[in-house]
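First the structure, in the form of structure tokens, and then the observations on it.
All protein chains of the complex are present and in place, except for one that has been dropped.
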Amino acid sequence: MVFTVSLFMVIQYFVPLDSWAWMYQYLIDWTIIIGVFALLLGIWSLLRVNWGKISRRSENWGYAVITLVGLFVMLIFGFFPGGGNLNNYVYEHFFFYILVPIQATMFSLLAFFIASAAFRAFRARSVLATLLLIAGLVIMIRFVPMGPLSEPISDLASWILKVPNLAAKRAIIIGIGLGAVATALKIMLGIERAYLGRD
Amino acid sequence: MNIFDRMVALDRRWVFLFLFVVVALAYFFRSQFSVGVVTTGEVESIYNFIENAQPGEKILVSFDYDPSSLAELHPMSRAIMLHCFRKGVKVVTVTLSQYGAGMVEEITREVSAEASELYGREIVYGEDYCFIGYRPYPAFVILGMGENFRVFFPRDYYDTPLDEIPIMHRVRNYDDLKGVIAITSGTTSDMWIIYGNARYNMPLSLGVTGVMATDYYPYLGNALFGLIGGWKGAAEYEKLVKQEADANEGMPAQVVAHLTIVLFIVIGNLGYLMTERKKKITV
Partner (left out) sequence: MEDSMTVELLWTTLAALLTVATFSFLYKDNPFYKFAEHLVVGVGAGYFAVLLVMNSLKPTLIDRVIIGQWWYLIPGILGAMMWFRFSKKLAWLSRFPIAFYIGTSGVAIPLYMYNSVNRQLSATLDLTPGFGSLTEFWNIIIVIGVLTGLMYFFFSKEHKGAFGGAAKFGIWILMLGFGSSFGYTVMARVSLFVQRIAFLEEWYFMVKNYFV
């Protein structure tokens, strides 16, 4: 099935006939629908794991209760008939006043970790590390007002982004592209079958 | 152990506290100093794209980010939406991110109210903008929207059939839109380039987080006509539309934080150099 479907998708790219367009659209549409079931499987998995922790009274099982309470509150109010579904008051407010602040704050902790890591570990031990350090420092200080030095630093930062950075990232993109095509071909031809799980 | 080594050996919580206090103070006293924001070509391209659009033309803006990237991407989303409403450009919004629907609702609600006040005309859902909803698996959704919006989004987020939304009249796929601006925080930006622009060749620009911004410079001039990178890019766009807000207000604190981290790096390296020098002398 993998070979047949992927062969059709490749041929469709090079020969986009109108008579095949309906098949192409259906394949994509059906893939999304199947994918939704896979994502719901993840939610079921979360439920199973946390329920297991509670029933076995594992260490810190109390926190699993909190996870499931959060999950069920959202499910109940989100699916509640006549409750406005996606516009339900509790559903919306839990998103904006619980999920948003916690998630935003969790990622903001990274600012501290990057500062601590820079302090402890970022050393110009070699030529390569020094180059990395210089490029990083120039980018970081480019919008610090420094009087007459501001413009040259800003120009240097712009040069770093548009010349060496562009070259480096382009080389990486080409490398990744070649690797991705090779892997995709291996999967298409059945050489790579790890995605099917264990036999 | 010299003073620099002793500083580096400090409990990292002191580093955290120092950074927290310094940045918080810089933010609270932000009105005391200003940071000049210089606009760059890649941001100006997006500004000019919307500025040169005719009233009534339609663009697709994809808000593909979660609350974790809200700080960087909300300001640029706000600035772009305000610009579109000022120019009378119609905006079709979509999200390919799992928590993006909430982000779209928040930004469209806030900006439509703000724009109504600023520009003296009511911004109406369905006529000035619409939100067609969320679908998982961005690669396939992007491919699908290039064929026919209605197959993949038969109804909008509020369960209204797409045919009943005025803005979606005569919009079948990307060919009927002036272009796409994707504001993304993850691999969705790659999906837009590979599955969107490479397949359908529609004008595409990206607004991305700072972490990813440098990765998209190779695409400027071929896949992308513009790029807004992180908080600084958002500040540039706010300046261009003359609606300085969150991004510009946060610049003083940004500058202070950067200087603090540069100071940490310099202290760490001074200590390292002194230690190496001492080792060489001893040897």
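Chains here go by letter, A and B, matching the order in which they are written, and residues are numbered from 1 within each.
The rule we apply is simple: a contact is a pair of C-beta atoms (placed from the backbone, for glycine too) under 8 Å apart; a residue touches a chain by one contact, two chains touch by 3 or more.
Everything quoted here is computed from the prediction, not taken from an experiment.
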Identified contact with the non-displayed chain, of A:52, A:145 or A:177: A:177
Which residue of A:21, A:36 or A:121 touches the chain not shown here: A:36
Residue numbers in chain A that touch the chain omitted from display: 1-10, 12-14, 27-41, 43-44, 46, 60, 63-64, 66-75, 78-79, 85-86, 91, 93-112, 114, 118, 127-129, 131-140, 157, 159-178, 180-181, 184-185, 187-188, 195-197
On chain B, residues whose C-beta touches the chain left out of the figure: 13, 16, 20, 23-24, 27-28, 68-72, 98-99, 101-102, 133-136, 139-140, 143, 152-155, 157, 159, 193-195, 197-199, 209-211, 213-215, 218, 221-223, 229-232, 246, 249-250, 253-254, 257-258, 261
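Rule of thumb we're sticking to: only the chains that are shown with their structure count from here on.
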Chain centre separation (chain A, chain B; CA means) in Å: 15
Residues of chain A defined as touching chain B within the complex: 13, 21, 24-25, 28-29, 31-32, 35-36, 39, 86-87, 92, 95-96, 99-101, 103-104, 106-108, 111-112, 114-116, 118-125, 133, 137, 140-141, 143-145, 150, 154, 158, 161-162, 165-166, 169-170, 173
Chain B - residues contacting chain A, complex: 8, 12, 15-16, 19-20, 35-38, 40, 66-71, 99, 101-102, 105-106, 135-137, 140-141, 143-144, 147-148, 151-152, 157-158, 199, 214-218, 232, 251, 254-255, 257-262, 264-265, 267-269, 272
